[in-house]
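Report on the structure given below.
As you look at this complex, bear in mind that one protein chain is not there, while each of the others sits in place.
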Amino acid sequence: MITLEHITKRYGDHVAVDDLSFEVADGDVAVLIGPSGCGKTTTLRMINRLIEPTSGRILIDGTDATTLKPEELRRHIGYAIQSVGLFPHLTVAENIATVPKLLGWKPARIRARATELLDLVGLDPSQYAEKYPRQLSGGEAQRIGVARALAADPPVLLMDEPFGAVDPLNRDRLQVEFAKIQRELKKTVVFVTHDVDEAIRLADKIALMRLGHLEQYDSPEAVLDHPASKFVHDFVGADAALKRLARVRADTVMRTDVPVAQDGAAAVAIAAGQTARFIYLTDTNGALEGWLDRSVLERGTPLVDAATRIDWREAAIGPDASLKEALSRMLALGYRSVPVVDDAGRLLGDVSLADVERTMEAGDAHVAEPGEEAPGSTDVPAAADAVGE
Amino acid sequence: MATIALLLELPRSGRRRFATAGIAVVAATFFALIGNEALVDRMLVAAFGTVPDPVFATPLLALTLQHLAIVAISSALTIAVGLPLGIWVTRESGRDFHDVVSAAVDFGQVFPPIAVLALMFPIFGLSPASAVLALFLYGLLPVVSSTVAGLEAVSPAVIDAARGMGLGRFRILLTVELPLASAVILAGIRTSVIINVGTATVAAVIGAGGLGLSIFTGISTDNSGNLVEGALAVSALALVLDGGLAVLASWLAPEGLES
Partner (left out) sequence: MDRVAFAGAAIALAGVTLLPFAEFRANRIVSGETFRAWSSAGLLGWLLVALTVACLGAAVLPLRYRGPGVLAAGVAGFSAWVFAVGGSAARLMPGGDSAARVSIAGGAWLALVGIAIVWFQGHHLTSSRAHVAAVAVAVAAVLAAWYLDGLPKVSLVYEYRVQSDTFWTLVSNHIELSLGGVAIAAALGVPLGIASTRAAAVRATVIPAAGIVQTVPSLALYGLLVIPLGMLGLPTLGAVPALIALTLYALLPIVRNTYLGVSGVDPAIIDAGRGMGMGRGEMLWRVEIPLALPLVLEGLRASLVMTVGIAAVMGIIGAQTLGVLVFQGFGSIAPDLVLLGAVPMVVIAIIADQGIRALERTIVSPGIRIRAGQD
C-alpha cells in the first residue's frame, strides 16, 4: 500500500504539487492523469524520492519513505519511463539484471530471472537476451523496460508514460499485455499518462490532477459517470459511454454456445436446427477458418458461395480485447458480430453488436471488477458464462 | 584570444561585437608592443639581466612578419586547393575520388607535422619552399576533411527543397550548401592556420625564418632571453590569430546556425 499524506512540492514560488493525499491499495493500479504541468510526474517521482517533497509524508506499506536511504528505497520499487532509458552498452539480459545485480543476487539466479521476465513480456529469451538496445524496435524496448522494472520482483511499480513513445497499434498491444501481466502479478502500480483511454483501460483508480491539485480520485466508472467537476467532465470527454466500453473485456460478454462445424456438409446439417444466422467453420484443431451464412444458404446459393473464408488474425479478436476494440472491428469489417479466438486461433465465442449495445445501456452492470476476477480468469468460457446472458 | 573564442560559443547578440572589439584591441596592443624595439629591449634586459645579449639580433617585428608571411602564403594555398578539393569530391563529378581523398586525409593526419617537414627536406632542401610546401600539405588535411564533413552534414531534405524550388546546382552550392557548412569549414581553416603557426615555428630550422629562429637560437646558445622572446611572441601570435579567426568565423557564419 502506498499512502501520500499532504504532499507538497514547491520550486521557489511555484507550487508544483499542492497538499496531495491519496492511497493506493495493494494490487491496485492508480493512474495519475491530467494536462501537462499538472504535477503528475512530480508526484510519481516523489514516491521513489527522485524528487524530495517540500512537506508531507509518503508511506510505503506503512514505512515512511524518508527513513530509508533513497538508493535502497528505489531498488525495491520498479521504475519504467517513457524514454525507457535502456543502457545502450549492455545487452537486454544485462539491462534486466541491473537491479538484481545491485541487490547482490547470484549470477545463476539473475540469468534465470532474465529468462523468466523475457518470457513474461512475450519476447523469446534465446533470441533477445544477447541483443543490444539499438537492435530493438520501439515496442520491444518498451517491453524490456517493463521487464527491467519487474526484475527484482518489487511489490511496487512506478510507470511514467511507459507506452507513450510507441505507435498507437503497438501501444494498444502493450496495454493489453500489461493488463494481463498485472492480473497475474498483482503489483501495486502508480502509472502516469496523459491518455484518457489508457487510463480508463488500465486503472483501478484514476487520480485526475490539475495545477498540482487532485480533482478527483475514484474508479474509472465513477470518474466517467459522476465527474466531480466541470474540469473532470471536460477532460474525460463527452463520449463517456463509448469510453466505458474500453473497460469491458470481450470474454465477459461473449456468447460461447455458438454453432460450430468442421466442414461445409456438417454445417449444412446443423444449420437446419439453428436459429443463429452464422455457423462458424473450424479446422480439426478448432482454429477458425470462416463461417457459413444460413440466410444465404436458404436462398439456394451453392455451399461454396455461402461460406466465407477468413484469416482469424484479421477478422477475430482475443478474449482480453475490449468491447471498444470489438466494436471498431465490426465497424471496420462491416459485420454485426465478431468471433473471439485464443492465441492459436481456436474459436471461443462471439460478440455481437447487440451485446455491445446492451453493455452501453447497462452502464456499470457488466463492468468487470478486477477484484472479482479469479486468478484463473483466462479460462474464458467459464467466466463468460458467469457474466454472459 | 581563447577566452574570446569561448565567449563566442555563448549566445550571440552583443557578445560578438564585444569579442570583435576585444580581439582588435589585443591585436593592436600586440603589434604596438613588438613594434616598439626599444621597449622590447628594455624589458628583456630587465628580465634577463644576467644573460649576455638577451635580445635576438633580428627585430621582433621583422621576425613576426616573416612568420606571418610563411603562414599566410601556405594557408592561402591550403584554402585555394583544399576548399575546391573538398567541394569537388562531394559533387557528382568527383565522387569517385571521395574515398581515396578521405583515406589520404585520415592517413595524413596521423603524420607528425615535423615528419612532413622532414619528408620535404630531402626533395627541396633547406629553403623556405620546403617549409611552405610542408605547411601547405599538412594544413590541407583539416581544411579538406572539414569541407567534406561540413558539406556532407547538410540535410539532403534542404538540398531537395532547393532543387524543388528550381535552383541550379551551382546556386545550391553557393546559397545553400556552403553557408550551411560554413561553421564547420571555418573551424577547419582555423585549426589549419593554428597548426601552421606551430609548424612554421619548427620550420625555422630548415630555413623558413620567423619567430622559431629566436627560439632555436635561444636553445642552441643557451640564451633564455632569445628563447623566451620568441616563445612569448609566437604564443601571443597564435592566440591572437586563433581569437581573430574565431571572431571572423562568427561574422561569416549565417545567424540562423547558432546552436
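Before moving on, here are some points about what is shown:
By written order: A and B. Residues from 1 in each chain.
Rule of thumb we're sticking to: a contact is a pair of C-beta atoms (placed from the backbone, for glycine too) under 8 Å apart; a residue touches a chain by one contact, two chains touch by 3 or more.
Note that this is a predicted model, so its numbers are computed, not measured.
From the options B:P112, B:G168 or B:P254, the residue with contact to the unseen chain in the full assembly is B:P112. Screening B:I23, B:L63, B:V105 or B:I215 for touch with the missing chain picks out B:I215. Between the chain not shown and the residues A:V31, A:M46, A:I60 or A:L86, the one that touches is A:L86. Take chain B: the residues that touch the chain left off the picture are 1-3, 5-6, 96-97, 99-100, 103, 109-115, 118-119, 121-123, 125-126, 194, 197-198, 201-202, 205-206, 211-212, 215-216, 218-219, 224, 227-228, 230-232, 234-235, 238-239, 242.
Counting over the whole complex, chain A has residues 48, 50, 70-76, 79, 81, 83-91, 98-99, 102, 132-134, 145, 148-149, 158 touching the chain that is not drawn.
Simple rule for what comes next: only the chains that are shown with their structure count from here on.
In this assembly, the C-alpha centroid of chain A lies 62 Å from the C-alpha centroid of chain B.
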